[in-house]
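One chain of protein is taken out of this complex; the other chains stay put.
In order of appearance the chains are A and B, and numbering begins at 1 in each one.
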Amino acid sequence: MTETVFFYCFAALAVAGAILTVTMRNAVHCAISLIASLGGVAGLYLMLHAEFLFAVQIVLYIGGIMVLFLFVIMLVNLEAAARERQFHRSWVGGLLCAGGTGAMLAWFWLRGAGTLRLPPAVQPTPREGGNVESLAMVLFRDYLVPFELASLLLLVAIVGGVMMAKKRI
Amino acid sequence: MNFYLLTLIKMALTALVLLTCCAYAVWVERKVLAHIQLRPGPYRVGPHGLLQPLADLIKLLTKEGIVPSYANPFFYLLAPFLAVALALTAIVVIPFTPEFELFGVRTAIGLTDLNIGILFLLALSSLGVYGIAIGGWASNNKYSLMGSLRSSAQMVSYELPLAMAIVSPLLLVNTLNLREIVELQNGFHFGLLPKWNVFASPVPQALGFVIFLIAAFAETNRVPFDLPEAESELVAGFHTEYSSMMFASFFMAEYANIITICCVATVLFLGGWHPLWPAEYGSDLVPVVLLAAAGLMLLFHAAQAARRRKWDRFTFPVFGVLLLGLAPVFLIPVLKPVLIPFFWFVAKAGFLVFVFIWIRGTLPRYRYDQLMRFAWTFLFPLSLANLLVTGLVVALAG
Partner (left out) sequence: MSQYYTATDHFVLLPAILLALFGCATLLFDFLIFPEAKQRRWLLVFLVLGEAFAGVAFWRQQSFLLEHGGNLTAFRGALVIDHYALFFHWLFLAATLITGLISYRYLEVRDEHHGEYYGLLMLAQTGMYFLASGTELVTLFVGLETMAITFYILVGFLRADRRSNEAALKYLILGSLSSGFLVYGFSVLYGISGSTRLSEIAAAVAARDAWDPVLVLAVGTAGAGLMFKIAAAPFHMWAPDAYEGAPTMITGYLATASKAASFALLLRLFVGPLGPARESWEPLLAAVAVLSMTIGNLAAVTQTNTKRLLAYSSISHAGYILLGLVAGSPTGIKGVLVYLLVYTFMTLGAFLVLTSLARQGMAGDDINDLRGLMKRAPGHALWMLVFMVSLAGIPPTAGFLGKFYIFWGLIETGHYTLAVIGAVYAVVAIYYYFRIVKAVFVEPEEAEAGPLTVSLGTRVGLAVTGALTLLVGVYPEPVLRLAQMSISR
């Protein structure tokens, strides 16, 4: 019972935050809504006993990336952009597209739900530091290649960011 | 005993003690700074200004809380709440003593025992920046905004070396649970040198400890890294517009953060509640001796006519007798397993708080670009190197 209530709280936070992120006019409010949404997702991780993921979500996304977002938004003056009408004309079309895609997905899932074969969730054993160790095994054994490759991906992205942003290189 | 009842009692006690500590940390800070600068410090309210925190509290409570007319009221009010709530929450995972049995109840001082305690602390400390960032932005004041921008950049930058410095001792103990981390630092090298992480056997984490402390200064916005509130440039930084209890919240958050981070340093590097030297050589007697000596000193001063001021005639003997009476409590066998570890923990954390104040009294403030360059080009590579060396040695030794 408590679990269900918590689930709906976190889910509502995640969804409401996401909707506010795209509908708010002020960029700072958007960013703060996104933070709330990410927080909701973090709560869902916690309910799935993925404590490590929960902490990482908060440390990296909320405490790291979103701070930089806020930082940039506060530095750049977005007053002019906030005053402009951003949703004229296109929102009907957007709504239609989103609704159409949603209906299609819903149809597929209604027809095919229940046939998914997900592996059983790993139950955390209290003696082994929660699921941190099993996560480490997954990351450094089963998914070693993509894990290491991801560092290359980030390096490329950093190089690109510096290249694009810097005046003289 | 009922789990919920016990937790409620412990929560109430912890909150009371922590808030009192915050208030008196201000008093201690003002006193220590004053003595460093050869002046007496707060002296008027109560004996040696001891009631000053109370007076400050009354003053702040009764002040008018002002919301600037162009500020965003919701976020303006949210910011101090966020700051203080996050700062006070962090204390819940700190284990102050080992588990003990008292009057048939098995418990420990410390609220919870999360298996991801360290990550929880990191998460809270990374959230702490929001109070400052949102507060500065919502005030709609350029000095506040500058202060909050500086602080978010600074806190994000210094979080990296902080996290790296935390990871190195974790490699040695191989757990994220703070209680287990402390328990694993039990014992002594050669029967004398404690096996704390600063003196850990394959790779001593002394460097990590120093990096942690430096980053902790920046994370808590303390001198020499108190750029967010550099009064000579930014009036008062992010809390320029705040008054009354909202200002008090920020203030409280700062001191709660200092206390928490000192506790974390104690747990991670200084062996938590483990004594400085083995009990065979009398480490259990340290609190008794210290308290007795302090009490005797007060009594001695009370007897000296020359140094006596108006209040001292009453307060010195009273406090002296109190301390003398407290000393034998540490000798009671039933209370010993609680009080001795607790004493060591508080002593170490208290010493670190003293270091924070000491440094504030000694060092000048960094310039902003120096601060950033220091973080990224010196501290971060250094912490990375420390982590790499530790990891390598641990891997080779294991």
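One rule holds in what follows: a residue touches a chain if its C-beta (ideal position, glycine included) is under 8 Å from a C-beta of that chain, and two chains touch if they have at least 3 such contacts.
Predicted, not measured: the structure shown is a model, and the values here were computed from it.
S.K.: Among the chains you can see, which ones touch the chain that has been omitted?
M.R.: Hidden chain contacts in the full assembly come out as A.
S.K.: Name, in rising order, the residues on chain A that touch the hidden chain in the full complex.
M.R.: 105, 107-109, 111-113, 115-119, 140-146, 149-150, 152-153, 155-157, 159-160, 163-164, 169
Definition applied: only the chains that are shown with their structure count from here on.
S.K.: Name, in rising order, each residue of chain B that touches chain A in their complex.
M.R.: 75, 114-116, 119-120, 122-123, 125-127, 129-130, 133-134, 137, 145, 148-149, 152-153, 155-156, 159, 163, 175-177
S.K.: Contact residues on chain A for chain B in the complex?
M.R.: 28, 32, 35, 51-52, 54-56, 58-59, 62-64, 67-68, 70-71, 74-75, 126, 129-130, 132
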